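What follows is a single structure, written as structure tokens, with notes after it.
As you look at this complex, bear in mind that one protein chain is not there, while each of the others sits in place.
Just so it is clear, A, B and C label the chains in written order, and each chain counts residues from 1 on its own.
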């Protein structure tokens, strides 16, 4: 593991620091709000929240532009936000409204925004590995210097597509960064039970590619590891595997009683190990942002999420005719 | 890699040595004959020959009994013979005759003999990994000390089922021995192109299991590695990955012009690297068998293969009624 | 003794009874217990299945028989096939039938073909339990009804129960069966309750059930759609139209006899199937009757199905995606030449 605590010599511009903090807070706020709305019975469907893992999506996406692409998971809201998706459109999608990013046809597990390089949340565990290779292949073939990032969970890395995707990326030297979000559990099953390796990065050697393990609660560590990997990919040197050790604050999906978690771990991840609190402290200590600037971000995000909810509530459902659009219907 | 030349301190009983030599010669002879019959247009279908790789199947199966099971590949004749399948029944199966081991319904790619623990050749590359876990699960659950061996090629180890199967065997400590037959090619595609690892055993670390690489032309090296792995499995300590570096003397399937092979490699594998010639020399040098005993084996095998062909030629095809047996037909 | 039980309770009970009866029956799947190797959950489950259907099994049977698997559908499904062919009688849970994309080979080319391809040498007594169906706001990848895909595969049997009573008896029959059986559970029916006898009983696979007798139109309905048909039957009955609701219960084998003799009586056929319409069980049953029942038909064979689109997420769209009683009423009326007053 490269670093389990902040690498203090990561130099962030103020602008970048601001962006990163804002995105983290957006994710947290958005997810907390979705949690409430779901509890109230307002939101339909399966919802998997990203709260607690913000440092991963944001630390990685800090290195990407709109032409770079990411593949995501069932737990995709954080990736969407970090990649620049519009909060209104996201929330409306989760509501199933026609103003959603996918016209309400996708829902929480299928938010996509190709203009932002967000290739889609994915309800199929392991679905992203081959897809990330595909967008990377496009980049390589067209000789752009764009990269693809594949976010995936500790559970997903036991799926066959992990193996096939990474091997393919490795032999074709595709510009992919494979980012494991090791939150310790796949549903109610611990990583340590389901996976024969001690660390996900142990598997990098099977593909002869670099593996970096970092504290996924430490956004600077994630940022630094991702920088290395993204640059390597842009240089045409092939894929990297990054393991981010993290934790999800909520259950697997909304409704999960989480009996498999220990009380202590739950508590500490909400306090001393909380990625946002840690980053906030860092920003203030290093005087990258002043207290009032931080608070301003927090306030503006709250307003933005309020607005997203309002937007969604006021938006209409799709028309019945939408049932038959966006697909070739053969009868 | 453990040993690229014979480990001279492998102690074989005379009986074992005899059995091993006989099985190797049976495989070679059988395959050479199938090659001829196919060339003459007598045999139908896709046929993949095992000649050249005898030391692997025989060196491994030397440690197995009829209650131990193996899963095989499209290149399955050698595994069948090493596991004790009847030559008559095998040849008749390849002919599509009703006296075949599967009544002619399976053919070369689907020879199975459950009484001998041969769970079936398999036309699907990578199909065997999960299956080997299944028979091992039966053994573990029933608390027998039986093991399962999964034979697979260098091409198969890039398939997702490799990853899923080995991880499952590792976490459940299933009694499986995974035996890679690295013959350098998957069809016309070199191992070094398709696989991001330098050696297949490099992948053992991803599953936290022992990996042993041996010269697959050296039956004693294979024998020794397999012994260790089989005993480990019987003791309930879980799976092992063995990589046997080998070579197929014929093409991928009958009809392959093999333009991708080098002339030199082709030549040397038929001579100085030939597993049977090497073992023969060893047997004579170490006086495990006398020249006349070796020759007697060779003669008897030739007769047995002649007999298998005769048996097959004289056997009838299945009756039309067989079309609808051995399956639930729902109309 | 019969008491009220939910569909999921009935399925749970069937597994318990099967496991008590035969120690070769094991259960494997993702989080079928949950919390594997979590210290405080050694003899307990964290989940007992994603929707709790296998709850409590690990308490009784322990973690040697209730096996949590990694997210490796191909891995454990293939293992189930070979475990079955070497002496166990596994129940393998494929959490959502949509995930068959990750393990089709293990069914299509392995388990389903062993017996035939090996000339009768192998048998594969495996039961795959899987969730299907729309209406749960679970979107395109968690709402499909893919039973036609399996019905098309020779060598496997396909069961789609519509009531708790039948779920229990058919699941026990599936577990006893020596061929692979795919057992479909509509996730939106889990909470539906019904009378379920205590104790062990089986319902033969391959026998349809007439859920309501009638003489005007035969309505064959699959799974949850049996209830749509019954709802329509009530409404129609008030107008003096009596439809016969046939529940095939298993799609492979299909009780052709039952369908054909109902059509012989009613001379009209409608099939209700919430799956996509092409190459479906609805077309299968229609084709059967268009051949062997042709002489008894007085009207075109109608199919009421989902449209040929993925399942949309938005409640507004998903609600119109599924067949509805009103639509059945309308089609029946049209078929009988008694169009509805609007």
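Following the convention adopted for this analysis, contacts are C-beta pairs under 8 Å (C-beta built on N, C-alpha and C of every residue); 3 or more make two chains touch, one makes a residue touch a chain.
Fair warning: this is a prediction, and the values are worked out from it, not measured in the lab.
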item: Shown chains that the omitted chain touches within the full complex; value: A, B, C
item: Sole contact to the chain not displayed, among B:76, B:96 or B:239; value: B:96
item: Per the touch definition above, residue among A:39, A:290 or A:327 touching the missing chain; value: A:327
item: Absent-chain contact - pick from B:25, B:55 or B:156; value: B:156
item: Those residues of chain B which, in the complete complex, touch the missing chain; value: 44-46, 96-98, 102-110, 122-126, 155-156, 158-160, 186-190, 192-195, 259-260, 262, 317-318, 320, 322-324, 327, 329-331
item: Chain C, residues in touch with the chain not shown (by the definition above); value: 98-102, 104-109, 112-113, 116-117, 139-141, 148-149, 151-155, 252, 254, 275-276, 278-284, 286-292, 294-295, 297, 299-303, 307-310, 312-313
item: For chain A, residues in touch with the removed chain; value: 69, 71, 100-106, 110, 112-114, 119-120, 122-124, 127, 129-135, 137-139, 141-142, 160-161, 163-165, 167-168, 171-172, 325-331
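Here, only the chains that are shown with their structure count from here on.
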item: Chain occupying the most central position, where position means C-alpha average; value: C
item: Distance between the centres, which are taken as Cα means, of chain C and chain A, whole angstrom; value: 36
item: Centre distance in Å when chain A and chain B are each reduced to the mean of their C-alpha atoms; value: 45
item: Mean-CA-position distance for chain C and chain B (Å); value: 40
item: Multi-partner residues of chain B (each touching 2 or more other chains); value: 160-161, 163-164, 167, 171
item: Numbers and ranges of chain C residues touching at least 2 other chains; value: 69-70, 72, 74-75
